[in-house]
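Notes follow once the structure below has been shown.
The complex is shown incomplete by one protein chain, all other protein chains being positioned as in the whole.
Naming follows writing order (A, B and C), and every chain is counted from residue 1.
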Amino acid sequence: MITDFDPGRHDDEGVAPELAPLDLADKPDGPAAAVMIASGLGVFTLGLMTTLAVINGSVKSFLEWFQFDQGVGALAGKSTVAVLVFFVAWLVLYLIWREKDVVLKTSFYIGLGLGILGVIGTFPPFFEWFE
Amino acid sequence: MITDFDPGRHDDEGVAPELAPLDLADKPDGPAAAVMIASGLGVFTLGLMTTLAVINGSVKSFLEWFQFDQGVGALAGKSTVAVLVFFVAWLVLYLIWREKDVVLKTSFYIGLGLGILGVIGTFPPFFEWFE
Amino acid sequence: MEFSSRETWTVIHGLVLGTLFLLAFAGGLAGLWSMRPGLMTTEGIKERMGRLYIGAWVMAAAAWAAVITGTWIVYPWYRVKLAPVGEDAYAGCVDAILPNAACSPRDFLKSNVSGETEMWHIFGMEWKEHVSWAAPILATAAAFLIAYYGPRLIARPWLRAAVIVMFVAAFAAALVGGAFGAFLNKIAPIV
Partner (left out) sequence: MEFSSRETWTVIHGLVLGTLFLLAFAGGLAGLWSMRPGLMTTEGIKERMGRLYIGAWVMAAAAWAAVITGTWIVYPWYRVKLAPVGEDAYAGCVDAILPNAACSPRDFLKSNVSGETEMWHIFGMEWKEHVSWAAPILATAAAFLIAYYGPRLIARPWLRAAVIVMFVAAFAAALVGGAFGAFLNKIAPIV
């Protein structure tokens, strides 16, 4: 799934000759794979935190800590943790894969799967099962 | 301003050669001029009715007649009359100019002028002068 | 978890039709903007025009539906005189925090029982109810011009600009209507 960057792997100008005069530099797919997986992971974290806060009181208390007395409740922690996971995962994967090619289809479907699980985790009829 | 339809008056395919393969039939500008003027006239009528209803009680009563006991008040008449003026003017001008060329700049500016007057007529600080 | 009939109509009038109008406007404007010589291939023009026609007519249809439902269904609830008792035009609004069964939104705003609200009616509603009707007229005219000239708009930059002016003017009229509608719905909701 991860290979060295090969600028010749796509024939972009062959598929779309109108691109040729733009003289575009080819770019590795690693950074794109990074954001696909990281965004899926962010949404997954959102759903996981939402559901965990219902299951476990101390997770909820931890998430409420993020509200800094603003009256936001556990949503402060759920959203902050999810956003941090998104950005940190993106940064880490970006740094690792910056100069690599990573198979985009696999990355996208990993991101999509995580995203769908995340949305399920935020869906009240689901997380209320655990109340 | 009004002339017979001349299919050779624009060099559309010369300006935009990408149009040539579409093999478009040229069309007279009359119907376009018709809708430009008619829409301006419709908006003008809206403003005129709004202001006249403030000035004259019997105009207001006439406009209220259009509400058919729905509790809409004079707005029923103002909007219905404006919409009728728009469609009737469009239809009449369309029928007259269907096969003609009409100068579009002049038509557009007539429509624009009427439209601006119409919007002024609907502006409360304006029509309240007449109360 | 359900809506009353009045809530349903205000949702259709403002939220559903308003959202549809905004989406059709932005999509249509993006398409219209690119109609300049040398930007699209013949194939690209064909692909584009279909969506542009749909966007322009959907925008016009949404505008008609919004002003008709607004004027004939929602507006009578707004303006009905509920408050008068004898000489006092706003008796029903005494102590009201929001409009209620004895105090319509118009009564409520004009009574000034919750601060200086009269101007919301005199300026906001009075302008909105009239000028909004310009939106469907202008959107219909713009949609007709787009459909009538089609790809030829590409070769006639002045005409394209005129159509954009009408398209944006329709949006501006709807924006006045939509913004004041949403504001009035906050200050004095239909109940």
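For the reader, a short list of remarks on this structure follows.
As a convention for this text, a residue touches a chain if its C-beta (ideal position, glycine included) is under 8 Å from a C-beta of that chain, and two chains touch if they have at least 3 such contacts.
Since this is a predicted model, take the numbers as computed values, not measurements.
The absent chain, not drawn in this view, touches the displayed chains A, C throughout the complex.
Where subunit A meets the omitted chain, the residues involved are 10-13, 15-16, 18-22, 24, 26-27, 31-32, 35-36, 38-39, 42-43, 46-47, 50, 70-73, 75-76, 78-79, 82-83, 86, 104-105, 108, 112, 115, 118-119, 122-125, 128.
With the whole complex as reference, residues 1-3, 7, 10-11, 15, 19, 22-27, 29-31, 33-34, 36, 38-41, 43-44, 47-48, 51, 55, 97-98, 100, 116-117, 119-120, 123-124, 179, 182-183, 185-187, 189, 191 of subunit C touch the missing chain.
What we mean here is this: only the chains that are shown with their structure count from here on.
Work out the mean CA point of subunit A and of subunit B, and you get 52 Å between them.
Separating the CA-averaged centres of subunit B and subunit C is a span of 19 Å. Centroids of subunit A and subunit C (each the mean of its C-alpha atoms) stand 38 Å apart. Residue positions of subunit A in touch with at least two other chains are not found. With touch defined as above, residues shared between interfaces to two or more other chains in subunit C number as follows: 41.
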